[in-house]
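As you look at this complex, bear in mind that one protein chain is not there, while each of the others sits in place.
Labels run A and B following the written order; every chain starts at residue 1.
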Amino acid sequence: MSNNPEIKEKEMAQDGFDPRILGFFCHWCCYAAADAAGVSRYQYPPNVRVIRVMCTGRIDTRFILEAFKCGADGVFTGG
Amino acid sequence: MVLGGGVTGVQAALDLAELGYYVYLVEKKASIGGVMAQLDKTFPTNDCSI
Partner (left out) sequence: MEAGRSPNIEILTNASLNAIEGKPGAFKAKVYQAPRYINEDLCTACGMCTMYCPRPIADTYNERLDITRAPHIDYAQAIPSSYYIDAKACLRVNYSTCNLCAQTCTAGAIDFSQQPKELTLDVGAVILAPGFGRVDREVLEKFGYGTYPDVVTSYEFERLTCASGPTEGHIVRPSDNRPPKKIAFLQCIGSRDETCGNGYCSSVCCMYAIKEASVAKDHEPDLDISIFFMDVRTQGKGFDDARKRAQDKYGIKVHRARVPRVEQIEGRLALTWTNEDGSHESEIFDMVVLSEGLASPEDAEKIAGVAGIELNHYQFCKTSVGSPLATSKEGILVAGAFQGPKDIPESVTQASGAAAIASELLADCRNEKTVTVTYPEERADLQAQEPRIGIFVCHCGVNISGVIDVKAVRDYAASLPGVVLYDDPLYSCSQDALKAIAEKIKENDLNRVVIAACSPRTHEPLFQETLRSVGLNPALIEMANIRDQCSWVHAQEPEEATEKAKDLVRMAAAKARLLEPLEQPTVPVTPVALVLGGGAAGMSAASSLADQGFEVVLVEKEKALGGNLSRLTWTLDGDDAARVLKDMVARVKKNKRIKVMTGATLQSISGYVGNFTSTIAVGRKKTEIVNHGVVILATGGKEYKPLSYAYGESSRVLTQLELEEKLQRGKGFLKNAKNVVMIQCVGSRGDDMAHCSRLCCTQAVKNALKLKETKPDLRIFILYRDMRTYGFYEDLYREARKQGIIFVRYTPDRKPEVLKQSRGIKVRVFDRLIGEELNIPASLVVLSSGIAPMENQELSQILKAPLTSDGFFLEAHAKLRPVELSVDGVYLCGLAHGPKSLEESVAQAKAAAAKAAIPLAKGRVAVAPIVSRVNKDQCIGCGLCEALCPFNAIRLVKEGKRKKAETITASCKGCGICATRCPTLCISMGGFTDEAIMAQIHAFSPDGCKGGDGS
């Protein structure tokens, strides 16, 4: 596999790996940054689904385990 | 009374209303917003104007 992220992404897609990711975004920073990314029209892969929380401190380990149980291939916490 | 319904007039009217006064906002065109409503993005953050 290459280290170039774009090529890597392509290779992973060729492998048929299209992960479903659940994100927990802090309202104040990560969620705001994700909005800002939209405003700037940055493009990124459509694999992540977002749950907004008021702080990453809100994220209980139970939430993360539950996410994996519900079929998440990855969990993203941003704060 | 605030004469002009652009971003300045609207802001002045909002602040006065919040401060406890009744405001007449007098605009010569058919809608408020002024030139800012015509702008797409703003410098330097490229935030949306509307």
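Just so we're on the same page, contacts are C-beta pairs under 8 Å (C-beta built on N, C-alpha and C of every residue); 3 or more make two chains touch, one makes a residue touch a chain.
As the structure is a computational prediction, the values presented were derived from the model and not from experiment.
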Q: Identify the residues of chain B touching the omitted chain, counting contacts across the whole complex.
A: 1-47, 50
Q. Residues of chain A in contact with the chain that isn't shown?
A. 20, 22, 27, 31-32, 34-35, 37-39, 41-46, 49-55, 57-60, 63, 66-67, 69-72
